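Sharing a structure, written as structure tokens. Questions coming.
Complex shown without one protein chain; remaining protein chains in place.
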Amino acid sequence: MIIILKANASEADAKEILNKIEAAGLQPLHMPGVERTVLGALGDERVLQGLNLDSHPQVESIKPVLSQYKLVSREIYPQDTVVNLGLTSVGSSQFAIMGGPCAIESEEQLLETAKYVKKAGATVLRGGAFKPRTSPYSFQGLGVEGLKIMHQVGQETGLDTITELVDIKDLDDVARYTSAIQIGARNMQNYSLLKAVGETQKPVLLKRGLSATIEELLLAAEYIVATGNPHVMICERGIRTFETATRNTLDLNAVAYIKEKSHLPVIVDPSHGTGVRSLVAPMAKAGVACGADGLIIECHRNPRESVSDAAQALSPGDFTELMQQLKPFIIASGRQFVTAYDLQGARYAS
Amino acid sequence: MIIILKANASEADAKEILNKIEAAGLQPLHMPGVERTVLGALGDERVLQGLNLDSHPQVESIKPVLSQYKLVSREIYPQDTVVNLGLTSVGSSQFAIMGGPCAIESEEQLLETAKYVKKAGATVLRGGAFKPRTSPYSFQGLGVEGLKIMHQVGQETGLDTITELVDIKDLDDVARYTSAIQIGARNMQNYSLLKAVGETQKPVLLKRGLSATIEELLLAAEYIVATGNPHVMICERGIRTFETATRNTLDLNAVAYIKEKSHLPVIVDPSHGTGVRSLVAPMAKAGVACGADGLIIECHRNPRESVSDAAQALSPGDFTELMQQLKPFIIASGRQFVTAYDLQGARYAS
Amino acid sequence: MIIILKANASEADAKEILNKIEAAGLQPLHMPGVERTVLGALGDERVLQGLNLDSHPQVESIKPVLSQYKLVSREIYPQDTVVNLGLTSVGSSQFAIMGGPCAIESEEQLLETAKYVKKAGATVLRGGAFKPRTSPYSFQGLGVEGLKIMHQVGQETGLDTITELVDIKDLDDVARYTSAIQIGARNMQNYSLLKAVGETQKPVLLKRGLSATIEELLLAAEYIVATGNPHVMICERGIRTFETATRNTLDLNAVAYIKEKSHLPVIVDPSHGTGVRSLVAPMAKAGVACGADGLIIECHRNPRESVSDAAQALSPGDFTELMQQLKPFIIASGRQFVTAYDLQGARYAS
Partner (left out) sequence: MIIILKANASEADAKEILNKIEAAGLQPLHMPGVERTVLGALGDERVLQGLNLDSHPQVESIKPVLSQYKLVSREIYPQDTVVNLGLTSVGSSQFAIMGGPCAIESEEQLLETAKYVKKAGATVLRGGAFKPRTSPYSFQGLGVEGLKIMHQVGQETGLDTITELVDIKDLDDVARYTSAIQIGARNMQNYSLLKAVGETQKPVLLKRGLSATIEELLLAAEYIVATGNPHVMICERGIRTFETATRNTLDLNAVAYIKEKSHLPVIVDPSHGTGVRSLVAPMAKAGVACGADGLIIECHRNPRESVSDAAQALSPGDFTELMQQLKPFIIASGRQFVTAYDLQGARYAS
């Protein structure tokens, strides 16, 4: 940690702070300069936070040397984490494709969707049972009933399943009925929820908050891992910027950056990341190309009848065509396009 | 709702959509133009959402005519809502001042702080028992023990009290021990939490999310009011922008805008809104001047020892001086600067 | 300047960089830590930039200790700069009020407007002759003809005048016909233009770019001052954020921050800062309260007929009423509300 003193700070101020640093068991450094005195404190920056040096009236600013996340950092674990959902190994050489409707509407709807996404190449079925909606007057999801439908359809098709958890009280049900738990963007800093999923061993897909920095996103992942659950996947789903032509701004820089700094797998969501159906395909390809480990894409057997996010859902035809187009990009990225049939076959064979 | 069709939409497309609108009991409008056909649907836009017209492949864009919030709008209730905390009437002619530490650290610390903020002019004591922290390694608050300390100090000084709720499981304790519940910025769209406080009749201070639009903020308030609790105060506490010189960008435009559109009282938080101690005073004055109903300000008996947010906490001397400086601005704004002593005296007198 | 090396940097890397620092005549510092080696370079950071240390493959990040602006900083010149426009002394105890239409439309229009803004309390007449417009199909201004009208009206009313310069070729005309030159937000980093006005001694109002940081804004002012013109006023006119309810987000934090760091006067533009007529008055008051040295406000004799920015222009009645409401805020801020009549009287008397 670097501590920059104000121009008029005295030597006594510097000493006082250096003593505090030393008393905390850290290595103090003194760098008197012409215009400013700069101090250093080397060691575990988590301890340093407790010193509250930024409250000192003669401290102008404090600059951390190290990122605050540890367990999710490649500096601690250099190898890629692989999260196993059942069929799907996210973060492996297998490129992971998750598809399905925004909301679970009925068993018939979900089963039909599951069948065509499986046929097109997806190995994970997505779908919301609990929908966090900006307006209290919008459809809020089927709840536990939706979870049971998802479980049923997962059994029938053999696909892995994932759904969003919005309330701790539903954690047991979500964990029982699905392969993986999604934490949505609005709850990325709902620390009670993060700790609750951290106490399970269920795979978690953590979506980036609308205006969360990459550092905050990795710290939210750190909450889950530090609580005890290492099976975390990060999801880039677009951030909020000044641009209004698209619903969000898909930040693929973040994907490349996180792949460099963290060992956790990264999934790209081009559906929410654009909010525009015609932009899903190009941005899915870009997600593959920048190094993502997988994609999560909204599709609906009939987008015109979707009860939510209809403007961004792909039709069965669009989804199938996109999967075909993705193949050469997946291969160019050094990954494999593996279908549920391949994996189920391999399982039966072994 | 205005529906703009794509350039190549046919008359049959327009008819199909107009029929949908009519079937939903709304008034359809047809506006064929040279370059585009525009359709209209007049009536309750909450019903219109269910039509999912944005999923139609020939719909280019949809523009709402009305805001989605109803109950918090001045169009429904033109008069100012006054939220009563006990001593303090937020939204009345009394300008409300809330002061106290970021975190409750001990009874001694809170009592000492309470005494000086009361003496300086505050009528509400703030302080966190549950602290949502970006890093899992930061101090997370004293929990229920902190609530009991706050209750004790509130009793002893006669001040109203407010603290943040982060987990539904603590709702009963927070409601029992304090005068008002704060929903923090990170939880502004934690709809389970909003509904839970909506089921009480406790006053709620709803803080704007870091990147929430004003529309989303008012819709979050609508969640609480629609669930049954009309005692809602809005808090502007700075938004996230590209600027890094200050911790957040205090959006006072939003204060003036919300005062125009909504009947709910608005509180300004210049401490989080700037994150810089020396900027708290000028922005507190600006908050008064733009029409806020009150201020919430972090202060600490010794900012150097504060366990969190030390860089923005005022010292007792700074806080007292600021209160004196605020008086002419409060009066210029047509409000009254009323102390706890005035109010307690009035109560005893009556 | 603090240089943080990558985790795997060797001692030789550190030495190589320390040698570079020393060779540039600066003081090198070596801080080997457990997880990272940190280096320091003390001295004039403008020299340090030339070292390009951020290009070294073993350098993780570089953190400047000092801001890059010098001449506009209070560390160099602690006293407030006062910019004299003729009648108006911006940055003095006199609170400066600039009013007028977005665009100069005719002599009759400008004269009528000038008369009522003068009567209401303004001492500077604003109005655009060259209009930078987002669309090539919008009205682009009367050009030099407009400048002559402004000169004429300035003579007739005795008001100071200010207009925007968008092209170096018009500099001589703008300097000849008006009291002060405005550099608009879109040209804040048009360095050719900054240098050109820096070569004059004309007062300059430099508007903040839509997404310029405060540091960049002060560096743009530094361009003008470093070229030779110290008569610079800064203008906060709203930044671009995700919020769409208002046209821009008026960043009053920036006003308070710049007043602390720089000796240059700061003007607030609540018209562009909100883009909404009904929000101009509350934000003008907030601008006064946070410590601005003046306001620049758009008004039009008949806003319904304004050729541009009509949605934010005040009517004569609104403008006059606002001036009356501002008085107690100006006095509470320790400034004086001085009219053109007062100043002209004082001039005649002396």
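Each chain carries a letter (A, B and C) given by its place in the written order, and its residues are counted from 1.
Here, a residue touches a chain if its C-beta (ideal position, glycine included) is under 8 Å from a C-beta of that chain, and two chains touch if they have at least 3 such contacts.
Predicted, not measured: the structure shown is a model, and the values here were computed from it.
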| item | value |
| --- | --- |
| Omitted-chain contact residue, chosen from C:Ser138, C:Gln155, C:Gln201 or C:Gln324 | C:Ser138 |
| Omitted-chain contact residue, chosen from B:Lys15, B:Arg36 or B:Arg176 | B:Arg36 |
| Residue touching the undisplayed chain, where the options are A:Ser211, A:Asn229 or A:Gln312 | A:Ser211 |
| Candidates A:Leu279, A:Met323 or A:Val338 - the one touching the absent chain | A:Leu279 |
| Missing-partner contacts on chain A, residue numbers | 211, 213-215, 239, 241-246, 249-257, 259-260, 273-274, 276, 278-279, 282-283, 285-291, 328-329, 331-333 |
| Those residues of chain B which, in the complete complex, touch the missing chain | 2, 4, 7, 27, 29, 31, 33-36, 38, 40, 42-43, 63, 65-66, 75, 211, 240-242, 244 |
| Interface with the undisplayed chain - residues on chain C | 46, 49-50, 52, 54-57, 68-69, 132-139, 166-169, 186-187, 189-192, 210-211, 216, 219, 222-223, 226-227, 240, 303-308, 310-311, 313 |
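Following the convention adopted for this analysis, only the chains that are shown with their structure count from here on.
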| item | value |
| --- | --- |
| Chain A and chain B, separation of their C-alpha mean positions in angstrom | 28 |
| Computed distance of Cα centres, chain C from chain A, in Å | 40 |
| Touching two or more other chains - residues of chain B | 211 |
